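Excluded from the complex is one protein chain; the other protein chains are retained at their positions.
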Amino acid sequence: MKTQRLEAFSDGVLAIILTIMVLELKIPHGDTWADIQPLVPVLLSYILSFVYIGIYWNNHHHMLHVTKQANGAMLWANLHLLFWLSLVPFTTGWMGENHFAAIPTAAYGIVMLGAALAYWILQRTIIRSQGANSSLAKLIGRDLKGKLSPLLYILAIGCAFIHPALAGFFYVAVAIIWLLPDRRIELHLSEIED
Amino acid sequence: MKTQRLEAFSDGVLAIILTIMVLELKIPHGDTWADIQPLVPVLLSYILSFVYIGIYWNNHHHMLHVTKQANGAMLWANLHLLFWLSLVPFTTGWMGENHFAAIPTAAYGIVMLGAALAYWILQRTIIRSQGANSSLAKLIGRDLKGKLSPLLYILAIGCAFIHPALAGFFYVAVAIIWLLPDRRIELHLSEIED
Amino acid sequence: MKTQRLEAFSDGVLAIILTIMVLELKIPHGDTWADIQPLVPVLLSYILSFVYIGIYWNNHHHMLHVTKQANGAMLWANLHLLFWLSLVPFTTGWMGENHFAAIPTAAYGIVMLGAALAYWILQRTIIRSQGANSSLAKLIGRDLKGKLSPLLYILAIGCAFIHPALAGFFYVAVAIIWLLPDRRIELHLSEIED
Partner (left out) sequence: MKTQRLEAFSDGVLAIILTIMVLELKIPHGDTWADIQPLVPVLLSYILSFVYIGIYWNNHHHMLHVTKQANGAMLWANLHLLFWLSLVPFTTGWMGENHFAAIPTAAYGIVMLGAALAYWILQRTIIRSQGANSSLAKLIGRDLKGKLSPLLYILAIGCAFIHPALAGFFYVAVAIIWLLPDRRIELHLSEIED
């Protein structure tokens, strides 16, 4: 089975998740700047989640790029990942509307942690199917970012109960880690394509 | 007519169905765990339907994989299936929000039964068009799962009026039956691809 | 410019239109059959529009199938069609929620008329670009259905003010006309593919 339809379906779900999150920016009845001021934390949490979904799309893209064949286990590991990501609009909206209160901010981290573990499971499933000399295993290397992220999420969940800004700091930190261009991967990908 | 656009369109509809279901997880106004406690049955019914839509996507994928040509009858049989599946977010939300009350739980089964029959009709339409030696007919074999599912749905609909947990048991049972990997199909598919 | 991306984009919009219509089936608070009884007209208008969007997708599919190249005029004629179709969820919901009252039922016809004219414009734009021997011109032939539909919509709009059932009759009639398999087109299409 080719990975093409898996990719197209995931793209569809990710595009919808990205776009329905904006529906949490509820249109206010008034027409002054003051009326949209309460939306600022909602917008901030939207931007954070937009970047996260963008990162997932990006990494998912790279991962499937080096995966030629899909099997049943991969389809379900992929749906499992999409399940966690589908909860992101909910936690994003809950956190934003409650102005980063402790419990919604922790819930945000729990869903991100679930997504990170689901991603890791999908990765392992693909690598196992590719056997020794797996091109995905080569691509991710030691996978430092992948190992660091869950730890930072757990830290953020704990910190949410001390001060939400601390949790926010760790959420932003994870995003920045992944946004930093990974010269090694780009090189590796261009090698594969040559 | 190629089946490609049929596949892409179905993927789009299924991806949207999967994702709009999450909109039923209405963001609560409070910021405590108690505030999201009433959402637990909504989340449970969401997970059940997510798995069902995943199974349909999976099976649909396999079915169209062995279908080379699409005709008008197939397009409409496919739209008929999508119609029933498009009602799943409604029954999922209704069942979840009413904490698995008898009638919504039965309504859930009625829509799943409609989808199962629509799937069967689509299957028959494809097999008929392929004539003797249909590769889809070979793929599904005796189609035990396909024959068992409607029976289990009917049982679940009846049981919903006795005790919702009984209905829930049958809904979960159908999902598990389909989730069990079907070694025969995977083998068959890899033969086709070789 | 290839028509592929035009097709993919239209599929996306049509799939979303089809699916968001179901959001008008608002989940009731009660858990009895009586609670969903007021939804019956909403469901009926949903089914009608589902079939219409299915017909448009089908015909659009056939039309682009015989169109090799897209130009700027086609892109905009296509967006114009999608604009009218994007209003279908609104008129569908308005008609259904008001139990086929005169004005919403007429408004439904006005949007369908707009879509029919937009489809005709798109058709003319493609035929003009293909010049003499246009394969689309051959495909549609005398285009009886295309000429009859706007007339029936106009009739339905007028009849909505006499009795909604009369308007409903004409709406269903248009759908049936298009659902009847068009042996000539299927033959023609299989010739093209040979």
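By letter and in written order, the chains are A, B and C; residue numbering begins at 1 in each of them.
The definition used in the following text is that contacts are C-beta pairs under 8 Å (C-beta built on N, C-alpha and C of every residue); 3 or more make two chains touch, one makes a residue touch a chain.
Bear in mind that the values here come from a model prediction, so they are computed numbers and not experimental data.
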item: In the full complex, displayed partners of the excluded chain; value: A, C
item: Contact partner of the left-out chain, one of C:Phe9, C:Trp120 or C:Phe169; value: C:Phe9
item: Missing-partner contacts on subunit C, residue numbers; value: 1, 5, 8-9, 12-13, 16-17, 20, 23-24, 71-73, 75-76, 79, 82-83, 86-87, 89-90, 93-94, 97-98, 101-104, 107
item: Contacts of subunit A with the absent chain, listed as residue ranges; value: 7-8, 11-12, 14-16, 18-20, 22-23, 25, 27-33, 36, 47, 50, 54, 57-58, 61, 65, 179, 181-182, 186, 189, 193
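In this text, only the chains that are shown with their structure count from here on.
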item: Whole-Å gap separating subunit A and subunit B, where each centre is the average of the chain's CA atoms; value: 26
item: Sequence positions of subunit B contacting 2 or more other chains; value: 8, 12, 16, 20, 23
